[in-house]
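With one protein chain withheld, the remaining protein chains of the complex are depicted in position.
Entry: chain A
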Amino acid sequence: MAEEKMRLEIIMPERIFYEGNASMVELATTEGEIGVYPRHIPTTMIVAPGVLTITQEDGTKRQAALMSGFLEITPDSVSILAEVAEWPEEIDQERVKRAKQRAQERLKAKAADIDLARAELALKRALIREKMIQK
């Protein structure tokens, strides 16, 4: 099992976020959290906001916040097209704090003109980012 690896590419519109071999990839999708090993059945899924964990070939793990996009799995590769993704060191702590506060206030206020689903999503994103930094 440990011998096996697959090609992982995470592509963002502005740059290539990650490219290399991985022995496992874990992430959240709209259908729930999944872990992908090599020789997975070909699947296309939509990314949900969550933490992405890459187990690299040498066994080390890397984590990143992955917010939206989709992924295509084939037996020997995983391609993630990420609209928004960040390494922990790229996350702006202050911004996260503000975003979290704003989202919480909005949810509490429950004003009619605020899109609740959007505020919830914003809160979720802030919480994920927060979790990433604290690690």
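General remarks:
Here, contacts are C-beta pairs under 8 Å (C-beta built on N, C-alpha and C of every residue); 3 or more make two chains touch, one makes a residue touch a chain; residues count from 1.
Following the convention adopted for this analysis, contacts and distances are computed from a predicted model.
As stated in its UniProt record, the chain not included in the shown complex is "ATP synthase gamma chain", which appears among "PadR family transcriptional regulator", "ATP synthase gamma chain", "Sarcosine oxidase subunit alpha" or "ABC transporter permease". Here the missing chain is touched by one residue of A:Asn21, A:Gln56, A:Thr74 or A:Gln104, and it is A:Thr74. Considering the whole complex, the residue from A:Thr30, A:Thr60 or A:Gln134 that touches the absent chain is A:Thr30.
Listed by residue number, the positions of chain A touching the unshown chain are 11-16, 29-31, 41-46, 68-70, 72, 74, 79, 81, 83.
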